[in-house]
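Structure below; questions to follow.
A single protein chain has been omitted from the complex, and every remaining protein chain is retained in its original position.
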Amino acid sequence: MTSNNKLFGLLVPIISVIIGLLAGAVIMLLSGHNPIKGYAALWAGAFGDSYTIGETIRRTTPLILTGLAVAFAFKTGLFNIGAEGQVIVGWLAAVWVGLAIDAPMIIHLPLAILAGAMAGGLWGFLPGLLKAKLGVHEVIITIMMNYIALHVTNAVIRSVLTDQATTTEAIASTASLASPWLQSITFYSRIHYGILIALFAAFVMWFIIERTTYGYELKSVGFNQHASNYAGMNVSKNIILSMVIGGAFAGLAGAMEGLGTYGTISVMSGFTNLGFDGIAVALLGANNALGVVLAGLLFGVLKEGAGEMPTAAGVPTELVDIIIALIIFFVASSYIIRWVLLRFKKGER
Amino acid sequence: MDYAIEMLNIRKEFPGIVANDNITIQLRKGEIHALLGENGAGKSTLMNVLFGLYQPEKGEIRVKGKAVNINNPNIANDLGIGMVHQHFMLVEPFTVTQNIILGSEPKNRFGKIDLATARKEIQELSDRYGLKVNPDAKISEISVGMQQRVEILKTLYRGAEVLIFDEPTAVLTPQEIGELIEIMRSLINEGKSIILITHKLKEIMEVCDRCTVIRKGKGIGTVNVSETNSSELASLMVGREVNFKTVKKAAQPKDAILEVKDLYVKDARKVDLVKGLDLNVRSGEIVGIAGVDGNGQTELVEAITGLAKARSGTIKLANKDITNLSPRKITESGLGHIPQDRHKYGLVLDYSIGENIVLQTYYQRPYSKAKVLSYKEIFGKAKKIIEEYDVRTPSVYTKARALSGGNQQKAIIGREVDRSPKLLIATQPTRGLDVGAIEFIHKKLIEERDKGSAILLVSFELDEILNVSDRVAVMFDGRIVANVKPEETTEQELGLLMAGSQVIKAGETSQ
Amino acid sequence: TETGDEGSEENTDTESTDNGTEEETASDDYKVAMVTDIGGVDDKSFNQSAWEGIKGWGEENGLARGEGFDYAQSNEKADYMPNITRFVRDDYNLIFGIGFELKEDIQTAAEQYPDTNFAIVDDEVDASNAVSIKFKEHQGSFLVGVAAAMKTKSNKIGFVGGVDSPLIKKFESGFIAGAKSVNPEIEVDVQYAESFADAAKGKLIATNMYDSGVDVIYHASGATGNGVFNQAKDIKQNDPERELWVIGVDRDQHEEGAINDHNVTLTSMIKRVDVAVQDVIEQSKNGEFPGGEMLEYGIEEDGITFSTVNEEAMTEDIISTVEEWQEKILNGEVEVPQTIEELETYQESL
Partner (left out) sequence: MFEALQSIIPTVLFYSAPLILTALGGVYSEKSGVVNIGLEGLMVMGAFVGIVFNLTFVDIFGSWTPWISILAAMAVGAVFSLIHAVASISFYANQVVSGVAINMLALGIGVYLTKVWYGKGQTDMVDQPFYTTDIPVLEHIPLIGPIFFQGIYVTSYIAIILAFVAWYVLYKTPFGLRLRAVGEHPMAADTNGIKVERMRYIAVILSGTLGGLGGAVFALTIASNFSHSTIVGQGFMALAAVIFGKWHPLGAMGAALFFGLAQSLSVVSSGIPLLADIPQVILLIAPYLLTILALAGFIGRAEAPRANGIPYIKGSR
């Protein structure tokens, strides 16, 4: 029974991805494109050479982190739509420290990363606090906090970090995650050491949730607040903690962009979408750490590969969004896939 | 013979289990027919089949002699079958009227619900059968007893001729049970027929005409109640002899463990429900709190356990002041608590049984070291408790949700008792359980007493209170109004005390 | 019918790219590409104009998209670099980055790929193999400011900016300077939407401005401007007699202003990115790539003009006054301010 379950657990996402890609092929055919050419371009765009592989990894990095941010909150029964805002403030804080402080790398870089995580955590703290103490729904507060993050960050960039400019100076090299060595072996892609941080963060999430008393409490509160209270857990504290840790993961995603990919922060005229994509990554990854890493990678591959599709095959990049959406549907509807699989197995006997 | 309903050779399977295996039950017109069986025997399943919620794999259902196919509750309604479910099917934010008319609402010209007509009809029905309800009250604001009357009205409103009651008395106070029995009798007088599921043999003996017994999904047979007795029914059901009278030695009370002085507690609506209560429980004794639901028992227990704040007064546990400490601090001071609502408070249903076993102790050695959990220790412990307390579960890794109520309750008791608490509070510990399970739990409580724990038993079952307690404290209107010895009192006397009739005299004795 | 046309165009695009992927393009051909910012190639603004320039050049030289010239669309900030690099690896000789948002990426790419030539539009980069193309938007804004001042009856005009940034401040300063040059008493209401894509905000601002008596609004706000046009047209629809105007930006936005028999687009500040782009392509093809330089296209270089399409609104009178000021700018008599500080000094000098 359990081995059967594990098998299904693996089969369902794989089948979903396959159906999603098939559906994408049908859409390409219907709109007059050549699906083989389209997918060849997608493949080349994601894995074509060392450069694209580097870029794919770079793109995956923040997606894993925002996926973790959303997944972590979900574990405690909270819906963190605010990863977007947490990314932005994390990015700002990391770059700020990267610019403002003069220190050797061994201090500067960790400090900048920590600043990003803390800023994101702070942005998660308020919705957590309001939820825990006043019962205000975290979904609205986090949506509002996204807009506040956007506008406040822009204001800080303009009036504090620069003199009315739209982009800051580049951060000090002592705070940079970028690696000339990694870049040189990937034809100057923007791959940076952030992927290690993302993977480490996934490990941390797994460890907290599955192996520590903190995780035990967080999950318990997510499942049943009354019973958790009865058992002597501090429900409010756990709600806040969950939002703070989730926020910190998202803040880290921002730090990856600020310290790794760009080395700067610019005035934004809209959201980065990293946070919103994080929701999809978390859900596709079934809210567990390994799942999030794999889902983040899938997202990264599809999104990076999509860039090659218009030039090489004339297919609009949005095809990939359609495919991803369909994959999510199929995974979400795993009930029906399981049902079909069971039918299939019975038929065999 | 004139049968209202016949269920013949019904078979119903769930994945991996046969819940009903070739069961036959025939309901005569105008009778109250008991359906008896252990927890998980398949009673609810059988009735859900009759009500159209489940489709049987095999068998035939006849209504007034005609074979029918009931594949959804609408058809059951049309055939005049109504069911009062084990877990109430009421929409909490709705009013009584809304709940009753839901699904067959009277309308006026503008497509608007015609509340006036509905209210009138409900009033008429409730007058006719003596079902006192307030049509405009919200479900969330009325007592469990009234909720049940609403359920009955729902079936009558739909013109039910046959009523199924699935464990209606498990959640009622003795007074309410009395009222329900009256209602059932008046239903019969009006020509209805009733199937009654209950674990309380006394009730079967009191009101039922015949009784069908099932065991582990199989039909054992049907007997005339007038030709049998409780112990025969019990052994039919369990398949062995059952002891009714709990055997125990006289209590050896020692030091005071729980001391409550002049306690005041407010409820969610900010009204004092505990009003200057004094209570002592000593080690080695079981004190039963008898009282009608709503007289402050819940608030008292919540205040002692730290789930609610005491407005004033003191609570001491083994000479330590625990007033308004956090639940964790109180638990650590030596409290064990079997909560009234096992699904809401007792268990995290989505955690495995093993994880539930350490719900209060996960952060202590050996279950965790430096905040890191040791699943080996956790599941090891869980396996021991499962064996010792006879919790029937496929494994310790099974989710608590998948266990039957009785087994969930055994797991909770195992968990609470295993910590060897100085004070064990058991609230309604046997609600909804079959006689076998009840026997087991009572035995465990007494064992624990004999090991030197102080035990506070809160129950609406006078039987249970009288059987298990060494001393009975009667609670009325937020105070303990009398302390009596179980062997020196009767149910009648207790009933009067609980109704507050001897407040002044009892007030003297309680000092 | 329009849909059909577009469809067939798409088909030809596809086919041409089919050939393009064959990889075997002769290396002696000069290949030019551009990377859009998130506005996209058909943003009715500088991306579109730049693409028209490149396409015009390509078609003149008998090339097809994918064979000798191409563009890459960026959907988000993260796309810029991969898009640039893709063209580098496909051996394009000259790669344009359109918009100040691509500044850092063009800078980095220029350093990483010294054998490829780059150009950034609307900002400056510092590399010997990269040229910076800027426009004197302040000049054009000055001219439309003059037109606005001539047109207004209420002596209240408005400016709607996209995101508050040095670039948009250039528009704002020039516009105010132009208006005040005609009439120092004129009031200019300035609001920023903080987005280039928030039509609702644009409409809110425009409603507020027109209600408070503003009768000419100059917008430099991308799709946010849709809301401005929308509001102007709505008022016009209800009250055809009411005189109110929008001044377009970057391209001629005459089409956006059409409402029944009227057109609310007074004029547009036109930025000829196509001219600049073609100019740079020609230079570099002839081996005179202006690497390391900063080219500024203004009125003099035909990089900045204003539109006179709306003949009804842009009367002879207005045109001739605008042209007078244009002359003054050309002969150096007027130095158009580019920042708010410069604007203040300029206003004092009036």
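Letters are used for the chains, namely A, B and C, taken in the order the chains are written, and counting of residues starts over at 1 for each.
Following the convention adopted for this analysis, a contact is a pair of C-beta atoms (placed from the backbone, for glycine too) under 8 Å apart; a residue touches a chain by one contact, two chains touch by 3 or more.
Given the structure is predicted, the values throughout are model-derived calculations rather than measurements.
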Chains still shown that are in contact with the chain withheld from the display: A, B, C
Chain not shown: contacting residue from C:164, C:250 or C:274: C:164
Candidates C:189, C:243 or C:293 - the one touching the absent chain: C:189
Full-complex contact with the absent chain, from C:207, C:321 or C:347: C:207
Selected from A:22, A:107, A:155 or A:196 as touching the chain missing from the view: A:155
Absent-chain interface as seen on chain C, which is shown: 2-3, 6-7, 9-10, 13, 40-44, 73, 75, 164, 189, 191-192, 194, 197-201, 203-205, 207-209, 211-212, 223, 226-227, 229-230, 233-234, 237-238, 255-256, 258
Residue ranges of chain B at the interface with the undisplayed chain: 48, 51, 53-54, 72-74, 77, 83, 85, 87-94, 98-99, 101-105, 107, 111-113, 154, 401
Touch residues of chain A, complete complex, unshown partner: 27, 31-32, 79, 81, 126, 130, 134-137, 139-141, 143-145, 147-148, 151-152, 154-155, 270-271, 276, 279-280, 283-284, 316, 318-322, 324-326, 328-329, 331-336
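The rule is short, and it goes like this: only the chains that are shown with their structure count from here on.
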Shortest chain-hopping distance from chain B out to chain C: 2
Per-chain CA centroid nearest to the all-protein CA mean: A
Cα-centroid distance, chain B relative to chain C, in whole angstrom: 75
Rounded Å distance between chain A and chain C, as computed from the means of their C-alpha atoms: 35
CA centroid of chain A to CA centroid of chain B, Å: 47
Junction residues of chain A, two or more chains touched: none
Complex contacts: residues of chain C adjacent to chain A: 10-11, 13-14, 17-18, 20-21, 66, 70, 72-73, 75-79, 81-83, 85-86, 89, 100-101, 103-104, 112-113, 162-167, 169, 194-197
Residue ranges of chain B in contact with chain A within the complex: 305, 307, 326-332, 337, 339, 344-351, 355, 359-360, 362-363, 368, 371-373
List of chain A residues in touch with chain C within their complex: 32-33, 37, 49, 51-52, 55, 59, 151, 154, 158, 164-167, 170, 187-190, 261-264, 266-267, 269-270, 272-273, 304, 307-308, 310-314, 317
